[in-house]
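In this view, the complex is presented without one of its protein chains, the others remaining in place.
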């Protein structure tokens, strides 16, 4: 029961984050196709962030399936993750409005990195609460995908100042890499 | 249980979409009746989109009743549908503020069309997951209503450039056609 | 189960409506007390609408407790109610920003009236679905409170053009009258 409310609250916050990002896509004054063109980078960064938030919701959903008892540590680790996710609309808007300039690109990567770290902190809080035979620990294993993502975010942050295009491509690649839902947890639960 | 969370998240996103559309109805400065008049087209497009989002929620609700197990494919097909729905506030605002000009009308139809396609993709993902005796497949049948809607959206997109009024009327007609809740699923579940 | 989702969606929409109304309370530029003063009417109309939306949530909550099976008619009557409630942020903002001028006061009353009618339509749809021994029909009885409210809204709409203060007082009185939760339904369920 306790868990249901944690999920419901997280779902609410994530649903709002994914939806208010679209408010950065401000209605233009003109009514022709040219009026839409300046919005293209804003739209692209919206799509990227929509996919990222979708991935977080998806994986959060799978991870919480392994949780039986919600501890105080899990509650706060979860809020910490939601905090970094709540900055997505801001960094997405900044990146889009500045046509993927260096600083906004780097800040976007920084928030992605912090969200990834917050996700790991939540994962560890859940594993710690589950003790030795943690279902989640088994499912996650060595967690190479997360480590690789963090490394790629760091690379993209540095790349932002040399080649914005490379930086953007790295963000898109990490998103693609995670689009495949985390079958590891489903596998372990299935056994 | 998994399904509940998918429904809760979708409900959250759809509830936010249907509500933030009203933010395009910006409070005017004057306090007389004349101050409200320029808002009329914005209000009309709000009503139209409210009905459309209501229809999607309604049918989504019925469709998910047939789902037992949520697969990764269903999760992403659902997010894909939510993505196109999330663009409703933008296209609604653009169409309203430009008094149903050609381009905004056409873009509105394009987003309607993409949402309809996303709905079909989700429907197919659910049918595929249910195997041979899919309850949803039986309920949907040949799905003439969806095919007709897509055809009408295409017609309205083209019509936008010749007769905006015709285009708007087509959008309104499709909405009316769907206002009747999808009794096909209720019928099959009832058996 | 079907009912749960109807409640969840309505809760989501009402929660968003009650919260985005506060966005009309725009952060002023100055940092002294004088900067807050022009916000007073906006704040007062926010308080009034917060109470009204709270009353609707409260009564909606009680009314749905009597529902067993959700029909298509109930779904659409519910969306119709949510539509009128979704206009609360707009009319609240307009009334507040124009310091309770005649037209905004009257429009506020009009939306209150339409929401009250939509609530009655939903109530009748539920009663119709419950057949002869409707629990809700018994609970509601002759429904004098609703009839009186509608009459008072009408009076306040007319009064707006003669005495804005009287009009505002009527709205506040109706809200106070409803603040007492609808014990009729609890009483009947308790039996």
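Just so it is clear, A, B and C label the chains in written order, and each chain counts residues from 1 on its own.
One rule holds in what follows: a residue touches a chain if its C-beta (ideal position, glycine included) is under 8 Å from a C-beta of that chain, and two chains touch if they have at least 3 such contacts.
Please read all numbers here as calculations on a predicted model, not as lab measurements.
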In chain C, positions touching the absent partner: 7-8, 11-12, 14-16, 18-20, 22-23, 25, 27-29, 31-33, 35-36, 47, 50, 54, 57-58, 61, 65, 179-181, 183, 186
Interface residues of chain A (partner: the chain not displayed): 1-2, 5, 8-9, 12-13, 15-17, 20, 23-24, 72, 75-76, 79, 82-83, 86-87, 89-90, 93-94, 97-98, 101-104, 107
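Just so it is clear, only the chains that are shown with their structure count from here on.
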Angle of rotation relating chain B to chain C [CA atoms, steps of 5 degrees]: 90
Computed distance of Cα centres, chain C from chain B, in Å: 26
Rounded Å distance between chain A and chain C, as computed from the means of their C-alpha atoms: 37
Residue numbers of chain B (touch at least two other chains): 8, 12, 15-16, 20, 23
